[in-house]
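Right, one structure below, let's go through it.
The complex appears here minus one protein chain, its other protein chains still in place.
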Amino acid sequence: MSDAKAIIAQRVAKDLKDGNVVNLGIGLPTMVVNYLPEDVHIIFQSENGMMGMGPAAEESCKDLDIMNAGAGYVTATPGAMFFDSATSFGIIRGGHVDATVLGALQVDRHGNLASWIIPGKMVPGMGGSMDLVVGAKKVIIAMQHTQKGAHKILDQCTLPYTAVKVVDEIVTEMGVMAVTPDGLLLTEYNPEYTVEQIQEATGTPLIISPDLKPML
Amino acid sequence: MSDAKAIIAQRVAKDLKDGNVVNLGIGLPTMVVNYLPEDVHIIFQSENGMMGMGPAAEESCKDLDIMNAGAGYVTATPGAMFFDSATSFGIIRGGHVDATVLGALQVDRHGNLASWIIPGKMVPGMGGSMDLVVGAKKVIIAMQHTQKGAHKILDQCTLPYTAVKVVDEIVTEMGVMAVTPDGLLLTEYNPEYTVEQIQEATGTPLIISPDLKPML
Amino acid sequence: MIDKVKTADEAVSVIQDGATIMVGGFMVCGTPKILIDALVRKNVKNLTIICNDAGLPGEGVGKLLSNGQIKTLIASHVGLNPEVAQRMNTDVEEDKLECVLIPQGTLAERIRAASTGLGGILTPTGVGTIVAEGKQVLTIEDKEYLLELPLKADFALIRGTVTDKFGNTIYNGTTQNFNPLMAGAAEHVIVGTCEVVEIGELDPNTIHTSGIFVDTIVGGEQ
Partner (left out) sequence: MIDKVKTADEAVSVIQDGATIMVGGFMVCGTPKILIDALVRKNVKNLTIICNDAGLPGEGVGKLLSNGQIKTLIASHVGLNPEVAQRMNTDVEEDKLECVLIPQGTLAERIRAASTGLGGILTPTGVGTIVAEGKQVLTIEDKEYLLELPLKADFALIRGTVTDKFGNTIYNGTTQNFNPLMAGAAEHVIVGTCEVVEIGELDPNTIHTSGIFVDTIVGGEQ
């Protein structure tokens, strides 16, 4: 299981380019940081009001005034800047974030995303996710391919949307799928699985790229 | 003539209360500063991006980075703050300016104001005036009663509006008029003129206040 | 010059039952704890609280929730305080919490709209989702936007790092978040601040919130 997460984080890291402004969601997406090559410098934005977020703060020297959007104490890199929430979401909504990496409950072939509510069961709120997926130039969903065997990648989301037609790419432990007008295009796969197994774990027909290659 | 201006500025100064946030237009309104009592501390806003504007800077020690909206070099008082134009007009439009004092080409009985354009003749642009008169809690027009004898205070403006139904009070060298639903109410007058003379200089019927008193 | 500096209890004495109150902070970071504590002591009820989140149980606005003072919570995220779900789903009518969820960027922009006198703003966020329900959709250059309206309050409780006696306030780090926005969107603004300094001590280029917005200053924030 943690192996699956590591594979996903490692693969997403390859999508991020030197100089990119990136917002990582809570949980799995945060692990992406661990797999960035040394010569790739990413500027991390934290939607609670920071550009140039650094690694988590060590317990002994944490600054209680510097927190990330997941309520963890973090550091500021040289060249960092703090700002208010309107400025922060102005940066996000205005298309100044190159990529956001988020988890999901469901994604469908149209690029629709469901990630914030299971009616009658879980209502945590959307936080900044609705703005992030609408505003970021590239929306990467990083998640395990299925939820205990149940499909999460679907023809059509059944849970309420976070946003419609926003997802660009889905990265799971099984492969990488691009959202295209014709449906999901499997561009890379994890050789531990066959294409048939990946299709079986997916609730919508996959288009297999002629250039299909291993994901790592 | 300059005497008229002095009378107007002196009278407007009495409208400003200790602690008020005030934006003064260019020209005559600027003279109001000279007539404030010592115990009345006004916080002057300059729409180009300053709260707490002080007097004009002396030539010998002017800071080229600190200018007022009339392109004059000014000083910053202790407790001043600089901000960008969106913040500045957010303060203005958001109702956080207690009073603005501006000149006018024409004002009418409905509180309509014309001050920014004479079609075919003069097109300086509205600058910040349209926002100021819409946003400030109290709009005081400080101007000479007539333009070389021609009426400026009218039943209905003939020049294009700066804004409609925004003027609260008109202060001229002849008197003080409040805009009311019934028309202009003359509340104070300059004893150098008779009420008849003031009416004659005015292009709309004046309602004479039962409490009419001298303006200074 | 009016003296704006008061104790926390004096400061919140103007707040009555049923008030709508904005509270700054993001997961308690940048929340004025001493003002929350004073509100708990005053024990005003039926409050509408506008805040980014519900804090944690017993922390930040979570204290007001635990103490049964909140009737309606307007926030973007409440997942880290399980008491919210409990109170939303309770069968005890008088304990029931109404919770209105708003996307975080829209929450920020709606508060800013109230502060800056805009009648509303058009955002692409929420189009095609349940957030759009009941809202006007406008199409600008072939793209759909929701019309979102200003959000204002009777009071704002904000948290500063350094505040001069006029109320000019500087925030440190990520404590800034919603505080400067809320300062302009409420009728009456109380700032709980770590350090109160004399007027003129702050660099006018570095002030985040103008003192014109601030009615009351309370020192002693940690």
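In this document, chain identifiers A, B and C correspond to the written order of the chains, with residue numbering beginning at 1 in each.
We take it that a contact is a pair of C-beta atoms (placed from the backbone, for glycine too) under 8 Å apart; a residue touches a chain by one contact, two chains touch by 3 or more.
What you are looking at is a predicted structure, and each value in this text was computed from that prediction instead of being measured.
Participant: Which of B:36, B:130, B:195 or B:212 touches the chain that is not shown?
Facilitator: Residue touching the absent chain, from the options given: B:130.
Participant: Which of these touches the unseen chain: C:74, C:170 or C:214?
Facilitator: C:170
Participant: Consider the whole complex, including the chain that is not shown, and state which of B:20, B:46, B:144 or B:202 touches that chain.
Facilitator: With B:20, B:46, B:144 or B:202 as choices, the missing chain is touched by B:46.
Participant: Please identify, in ascending order, the residues of chain B that touch the omitted chain?
Facilitator: The missing chain touches chain B at positions 46-50, 63-69, 71, 76, 82-86, 88-90, 92-93, 122-131, 134-135, 160-165.
Participant: Touching the missing chain, which residues of chain C?
Facilitator: 109, 113, 116-124, 138, 140, 143, 145, 147, 149, 170-173, 203-206
Participant: Kindly note down the residues of chain A that lie in touch with the hidden chain.
Facilitator: Here the touching residues of chain A are 18-19, 21, 41, 43, 51-52, 76, 78-83, 86, 89-96, 135.
Here is the rule we use: only the chains that are shown with their structure count from here on.
Participant: Between the chains shown, work out who touches whom and classify the graph as line, ring, star, complete or other.
Facilitator: line
Participant: Work out per-chain C-alpha centres and flag the one nearest the whole-protein C-alpha centre.
Facilitator: Closest chain centre to the overall C-alpha centroid: C.
Participant: So which has more C-beta pairs touching, A-C or B-C?
Facilitator: A-C
Participant: Please identify the chain with the largest separation between its CA centroid and the CA centroid of chain C.
Facilitator: Measuring from the centre of chain C, the most distant chain centre belongs to B.
Participant: Just the number, please: Cα centre separation of chain B and chain C in whole Å.
Facilitator: It comes to 35 Å between the two C-alpha centres.
Participant: For chain A and chain C, let me know how many angstrom lie between their CA-based centres, rounded off.
Facilitator: Going by mean C-alpha positions, chain A sits 29 Å from chain C.
Participant: Going by the contact rule already set, what residues in chain A reach two or more other chains?
Facilitator: none
Participant: Considering chain C alone, which of its residues make contact with at least two other chains?
Facilitator: 112
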